[in-house]
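The structure appears below as structure tokens.
A single protein chain has been omitted; all remaining protein chains appear in their positions.
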Amino acid sequence: MEDQGKRVKGLDPARAENLDACIKCGACTAQCPVTAVYPLFPGPKSMGPDAERLRLAGVALTPDCLSYCTNCKTCEVTCPSGVRVTEMLLRAREQEKEAKTRLTGRRRNVRDYILGRAEHLGRLGTVWPALTNAVLRRKTTRRLLEKSIGLSARAPLPLYSQKFRHRDKSSPLRELLRGDGIPDPAARIVYFPGCFITYNDAATGQAVVKVLEHNGFEVIVPEFHCCGVPLTTNGHFREAVANAVHNLALLQPYLEEGIPVIASCTSCGLALKDDYPRVAAPGAERVGAQTYDFFEFLWELHNRGDLREDFQAVPVSLAYHAPCHLKAQGIGTPAVRILRLIPGVKVLELDAGCCGLSGSFGFKEEKYNLAQQIGSSLFSRVQTGMEEKKFQGVVTECGGCQIQIAHGSGAETVNPVWLLAEAYGLKGKS
Amino acid sequence: MSRYSVQVAIIGGGATGVGILRDLSLRGISALLIEQGDLAHGTSSRFHGLLHSGARYAVKDPVSALECAQENAILKRIAPNCIVSSGGWFVQRPEDDPGYVEAWLQGCRAAHIPVLEVPVSQARRQEPLLAKDILRVFEVPDAAVDGFKLVWDNARSARCHGGRYLTYHRVDEVRRDGNQVVGVRGKNLLTGEDFAVESSLVVNAAGAWADRIAASAGVSLEVVCDKGTLLAFNHRLFQRVINRLRSSGDGDIFVPHETITIFGTTSQRVEDPLDNQPTELEVKQLLSLGSALLPGLTEQRVIRVFAGVRPLHGEDSELNEPSGQAAGREVSRTFALIDHEAVEGIRGFLSVVGGKFTTYRLMAEKASDWAAAKLGSTSPCRTAQEPLLPDVPESLYREAQALLPCAAAEKMLERLGEEALPVLEAVRQDPGKGQLLCECEMVTVAEVEKAVADEDAHHLADVRRKTRLGMGTCQGAFCAYRALPLMWREGNKYDPLGVELIRFLNQRWKGIRPALWGEQLRETEFTRAIYAGLLALKESDGDSGGTA
Partner (left out) sequence: MMWDGIIIGGGLAGLVAGIRAQERGKQVLLISEGAGSLTFAAGVLDFGRMEELQAQENHPYALLGEQAVRDAFRYLIGLCPVYHGEWGRPQAVLTPLGMLRQADLVPFRLDASPLAGAREIILMAPEGLKDFFPEVVKTNLQKQFPGAAVRLQRLRVEEFTNWHRVGKPVPATVYAKFWCTRQGALTLQNLLQETALEVRSGLNPVMVIPGLSSAFCPGLAQTLDKAPWPVVEVTSFPPSPAGQGLYETLKEEFRALGGELLIGSGVGRVEIESQAVRRVIVKSRGKETAFAARAFVLATGGLFGRGITVSPTEVREAVFGLPLYVPAEWSGSAFLGEQPYARTGIAVDDRLRPRHPISRELLLTNVHVAGRMLAHWDPWLERCGGGVSLASGFLAGELL
């Protein structure tokens, strides 16, 4: 005798408050980088809290309405009411997947499958990076990829580097624990490098490790899987959770010891802080509080007086771009604070919005142009600044932002850790 | 003066009145319905929106239980577009009398109401907000019914069969020639013009106003006005109707309705049918009562509060207490048909009093039987078989989905049925009309445009009842503004716009004020920022006019 009652489950208490907080002001949609350039995406307000009330009433919207959210989380940062807009959207995407109402063709599913799993590609790519890069650079390859799976031929695909490896200088953990004294956890640290560092930018990973070691830390890097953000963004929640469970199992012994976890990729950091605590696995209850963004951690050290500040002057003016997922962490811009500690460094914050790449969004054939449009304010801001000699280059923590900004504006864009490495005199040292 | 001549004049455009109009029209009897406001503006839209399975009356009122059980099945068949068969649960809490449960089960059996016990663990899983410390849960065929829509669909169906109705026409007098009723007269409230209807029979279905109508014919009728206050929450708290399994009291029914949840009610005798202003105290009492079924109910967002006045037939009342709390609930809700010939010797005049929304069709059938007999008509009642409106074809759903992929097209189809065709055509011609005018409830410009242009729409509130515009989270903050240009185009109807806008805002305000806290208070500040700040409107603009 029920039709609707059984189709839709009642509302979780946790979601109710979130939904009620929306007062329909529209700030999220006004700031959404996608809505501003793409008329077919109704925007975060409409597809988030507005549609949520209808979804609870069993109304299904066409899946394409949701597919243009890039998971940049600008809406959540913008919302004056604390509504988890992106989360509502992504959950709806998941529900649709479960309901098997997905209408998009097989071709893009393969592409989204691959983009959701950068690490699979990464593993292949880093086996013989030179070859992979040569192949990826060829226009024919890119055209083929565009035609076969919808990977944009113009998008700035990252090149593969020698895989990031970090050999712990210490003995493995279990041996240490077997020893007489338990080592001081404050002196050890777990580094979560993330896929971009691991497969595409090992050198930056090494720089992070060197800076931490320079500050007296022993750096531990377990064999992590991808943090899961690309999977979530492409709608593969279950696999994202599986990755989280795997990574939490690796983290768990360190978490129990109170050892901090450092992420230099702002998306990985956000996942560890925000998504992992909600996974039902040991370690979940600790991971949020024990994870630090790399610069957030350095700032904590500085606050405690534990940061080595034996900086050499680096006379340079730089523009800083705050990655969307750093903003979402709600810790401000610790990289700017740290860089300003270095004599000679001048930092100008750009504040020109999202770069447009959003992890893998800008790699997609049908979304490449959009990604460029989204980033256009940022690019022109960079170009004008460079022309007017206000700064000489761009720094930003996120690897994706780096390649997109370099691609869109032509400006050299690197991770701010390099400034630190230079100030510490670590650059070039192996 | 406008004059009309029909066989039957029906006073009152609630569910009963339109039900009679449709029934008579289907029998080929000419009828005219006269309503002082918009159809369904009164009690028929100011209730839970609950289509009773009968289980609620199983113990106290077996006749009502049986009637409800039968009508429930009939309405689900003839008006599927107005009903969401969500099912309903009766939930027993530790403090509820176990003896009542047994009596209730027995009563349900007697009324042939199917009851299924739901394991408590399953119930908790299916309804996460439900209290954890519940003892037993039973499922019955309760459903949610859209009062506006059912009334309007009856009116539309009646019109297809020759029935007519006049809205915003107030009946001032039922006219008699000796002991024979000969028609009614009154005033067109939109134009101020008088009107008169000549008819062989007059049916008084004026609900809470029925005693006044009767008095104008010189007969007495006792109607008890029983105010019931209800809360509308921002979203669906539950997916099915939730009743408290105990002898009926205040605040023990939740009905999920479209995107919201309606919760209530209270029972208080009032003197005047217009005394339907809910109070903050009632809201707080309701929230506290409802917390037994939904812990933390106080924190849930109330978007508005409203009250309906149930017209109960005084003579059937078991307890003739003068007034006071809960007195109204003891008055029977089974309806009464009063042929004033039998009582006072006045011929051709029937009053229909009491009853409940679920049994409106049955009341209409009985009243129409009376009229048919008086008129010598032998056509049988067809309302139990004939669907209100034809089914919406599947192809129309697909078409609507394709045209309005992100705009909840299926909701529009549920609202409009086949009348969605011109709306879809308008969107096809001009895709801009597919944009959402009301974003909370996802109502398109084209749909509102149609409702605004409808000959029956005279105020923004009439449009609201047909489209759900202004009934969602923002309570009109955005959509009232966006409806302006559409109303502007219908200049002669809504002019001056400023007056109409402020009237609408004040109507919404009436329902927000008794629960002015939490996020709805923020919403209110936002609304004031828009209308008083940005648009620089003043309360006085509501008297004097100005375009907006």
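So that you can tell them apart, the chains are marked A and B in the order they are listed, and the count of residues begins at 1 in each.
Criterion: a residue touches a chain if its C-beta (ideal position, glycine included) is under 8 Å from a C-beta of that chain, and two chains touch if they have at least 3 such contacts.
The shown structure was predicted, so the numbers you read here are calculated from the model rather than taken from an experiment.
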Touch as defined at the start, partner being the missing chain; which of A:G58, A:P253 or A:G288 qualifies? A:G288
Looking beyond the chains shown, say which of A:G216, A:P315 or A:G330 touches the absent one. A:G330
Using the touch definition from the top, which of A:L270, A:L298, A:V345 or A:L420 touches the missing chain? A:L270
Hidden partner chain, touching residue among A:E98, A:D306, A:D351 or A:E366: A:D351
Where does chain A touch the missing chain, residue by residue? 25-27, 29-31, 36, 39-40, 76-82, 270, 272-274, 277, 287-291, 296, 302-303, 327-333, 336-337, 348-349, 351, 377
Over the whole complex, note the residues of chain B touching the chain we left out. 283-284, 287, 298-299, 427, 430-435, 481-482, 484-485, 488-489, 497, 502, 505-506, 508-509, 513, 515-518, 521-522, 525-526, 528-539, 542, 546-548
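The criterion applied here is as follows: only the chains that are shown with their structure count from here on.
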Can you work out the whole-Å distance between the CA centroids of chain A and chain B? 51
Would you mind writing out the residues of chain A in touch with chain B in their complex? 1-5, 8-13, 16-17, 19-25, 42, 45-47, 50-54, 56-57, 59-62, 64-65, 81
Complex contact set, residues of chain B against chain A: 84-87, 114, 126-130, 141, 234-240, 256, 258-260, 296, 299-301, 401, 405-406, 408, 410-411, 436, 439-440, 442, 472-474, 477-478, 518-519, 522-523, 526
